[in-house]
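Encoded as structure tokens, here's the structure I'll be asking about.
Below, a portion of the complex is reproduced, with chain positions unchanged.
All chains are identified by letter, namely A and B, in their written order; residue positions are counted from 1 within each chain.
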Amino acid sequence: MKREIENPKGKLGILSVGLNGAVTTTFLAGTLAIRKGDKKPIGSLTQMGTIRIGRRIDNNFPLIKDFVPLANLNDLVFGGWDIRNENVYESAISANVLEKNDLETVKDEMKRIKPMKAVFEKRFVKRLDGDWVKTGSTKYELMESLREDIRNFKKENKLDRVVVIWSASTEIFIKESEVHSSLKLFEEGMKNNHPDISPSMLYAYAALAEGAPFVMGAPNLSVEIPALVELSLKNQVPIAGKDYKTGQTLVKTVIAPMLKARMLGLHGWFSTNILGNRDGEVLDEPDNFKTKEESKLSVIDTILQPELYPDLYNKYYHKVRINYYPPRGDNKEGWDNIDIFGWMGYPMQLKINFLCRDSILAAPIVLDLALFADLALRSGMYGIQEWLSFYFKSPIHSKEKVPEHDLFIQLMKLKNTLRKLMGVNPITHLDSNGVEESVEEYYPD
Amino acid sequence: MKREIENPKGKLGILSVGLNGAVTTTFLAGTLAIRKGDKKPIGSLTQMGTIRIGRRIDNNFPLIKDFVPLANLNDLVFGGWDIRNENVYESAISANVLEKNDLETVKDEMKRIKPMKAVFEKRFVKRLDGDWVKTGSTKYELMESLREDIRNFKKENKLDRVVVIWSASTEIFIKESEVHSSLKLFEEGMKNNHPDISPSMLYAYAALAEGAPFVMGAPNLSVEIPALVELSLKNQVPIAGKDYKTGQTLVKTVIAPMLKARMLGLHGWFSTNILGNRDGEVLDEPDNFKTKEESKLSVIDTILQPELYPDLYNKYYHKVRINYYPPRGDNKEGWDNIDIFGWMGYPMQLKINFLCRDSILAAPIVLDLALFADLALRSGMYGIQEWLSFYFKSPIHSKEKVPEHDLFIQLMKLKNTLRKLMGVNPITHLDSNGVEESVEEYYPD
């Protein structure tokens, strides 16, 4: 029953879009430090997580990285694109996420990592300006240049495989339109410079065309459009996204399931955020905020299933605010006020204040996604990888299904998928008490 | 594969220990109002919850109460014991949980419900005094009197079955000792008035001897002692407990799993509580608080598995405080401060402020537990019911296994047990994408 999985031989390239941003530089500094043995890979499920095999009393909990054949950190090679031409050490210093001291041991390696020129269109990210950008008369040409970058990077570094991952800015809100509806129309659109084709779509196309998995870390409308899903199926490449689930939404996706588990009703949910990094600056622009807002708002509705529980969830009021607040830098802070009701309709309140750090929470997700996307490729899994929903605010999904937002279902889905991949039975948490006789075929408890 | 389950014919008696307390009177007022159609059963999984059958795209979500044969609310008859001789309407007024207006329609029914005399020993609950208490020369005699009460209640009300549920106070902390180790020694102990036999153990014994399931809602050392587990197996009666999971601990059992899911480390967790009801008053006594504290402290350790994740959870500091604060009455409030760390060891904080209501959260749990305990009895399930862990702060469990505290695993365990009971396959949340071929035998996704 076990799948054939190619072993991870040779080197794996990780190409980041937004190479010099806070998320990627934090990811790079950490991964290099972990590789050196200076730091533990805190926050990374692939590196620290375990997976239960068999019954609970069997006490068999291997590390995930010992259970499935992931690429080894020592085989990773890093590169990417950015609109600023700096080495990533300089960028990490100015991002001001990590203290200078913590960059000391990886300084030299980081200085050697520099971006390739980016595809950039100001209309999509109005608050930013770039001077390290490609020129080309059509979007198709720009995309071709990205493909060339990928091929060159692979050749120069003698890589076996490459993964492309977007950790760059949120683009403005756009709707799916005809040009996105098929690969054919999309390819024509690139040649005609269709305005609905965003830079992030060009990166996705380029990656998939080169057989590289593509991961979308921002809430952009991008790799999930029919045209690109079509390409991923045609070329048999995995895709995943979108919008890393880090601070406030991470908490929401455990609190909302708790309310539903206990059949507690919801009158309203107010979420506000203060953050002061570049992400905050970009989202201060209403068109870009709208993209983020859509991503954040859908979460609760999908989890609470108002159609199943109209008495509990039919009329709640949900508001999400993001506020650019420079004093905090990368240390964003979420404040949620949740108005609930219980037995006899009595109201109660839950307030959550999360003093988190954007890039610190996102960095290990980048690592996990790169490694899991590569695993998927080698395992012959392609198209949308729903089992990676665990990492995303807006999991991309096939049209006939709603996305899964509940963090714990996401985790179970991820782990049972890994078990399946290795030919091991899934866990059901079925209670073995009193109903023992007939549970041979799956692992209870 | 489906179990033989007796249909719930006839009437079911629910006998509450602490009949006149805030939890039971709130449970009674609500259940009567729901039965009348005045209120919705908010907070009750048995009444409002659904259960998915089959694949997600099958879109088949019956109500739990339509899926398994639960007793109907109209067949419930209420009674119990208390140390104060009042009708439950008077007690509900003085408990001050529900507003007078909300009691109006059920006033007459509530006035007719009055307590039987309780078994009470002041040493176990120092802050309370009782004047409606049984006398007897030995604990055995007191227990016999409880059995007689149960038999009389059953006869007078022409009941088919009875469930006994403890919603009374927390007793002082006691350790398991020899007298608790076997049924034989325990029975001798009752005759010799052994000081380690608490009132709550007498209730449990009486219930089990009469074939009635027993549920322990406080953190007392009681029905989980070997002597009483032995009796439950011998008489084939289900038992469940302990300590209703309502406010702060409810939240903890979703936040701790979230941290573990994301491999975020923990430096410290400080939990404080303010509450002003009788429960708060009793817990202001150090010996009684100790019982509660033990119940609350173990939760996080069990979830986080420091033995598996020493780099993340080996050295955290956990403190739980409960403060008697009369201005709030039954409206307790929890404040949690959680010091976590992520990538590169960087610290973050999560603060949770829960303005909840003790009895409002506990009341639907009483209803669910009574109905599920009765279902277990009719289904031939007996001994410890681990699948009801979902409702408890300190799930009682067999000695060879650690308890399950994660709210979402608890819920999955509960639902998959119900599915099993009805001969339906468990849900695994296995992703159907890319690994479709071999998942016939369980429901993926």
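As a convention for this text, contacts are C-beta pairs under 8 Å (C-beta built on N, C-alpha and C of every residue); 3 or more make two chains touch, one makes a residue touch a chain.
Quantities reported herein were computed from a predicted structural model and do not represent experimental measurements.
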- Query: If 2 of the identical protein chains are displayed, how many copies are present in the complete complex?
  - Reply: 4
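Assume only the chains that are shown with their structure count from here on.
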- Item | Interchain centroid distance [CA atoms averaged], chain A/chain B, Å | 39
- Note on the structure: Listed in rising order, the residues of chain B that touch chain A in the complex are 1, 3, 26, 29-30, 33, 39-45, 47-50, 56-57, 61, 98, 102, 250-251, 254-255, 257-258, 261-265, 308-309, 311-312, 341-346, 348-357, 360-361, 363-364, 376, 379-387, 390, 398, 400-401, 404, 406-409, 411-414, 416-417, 420-421, 426-431, 433-435, 438-439, 441-442, 445
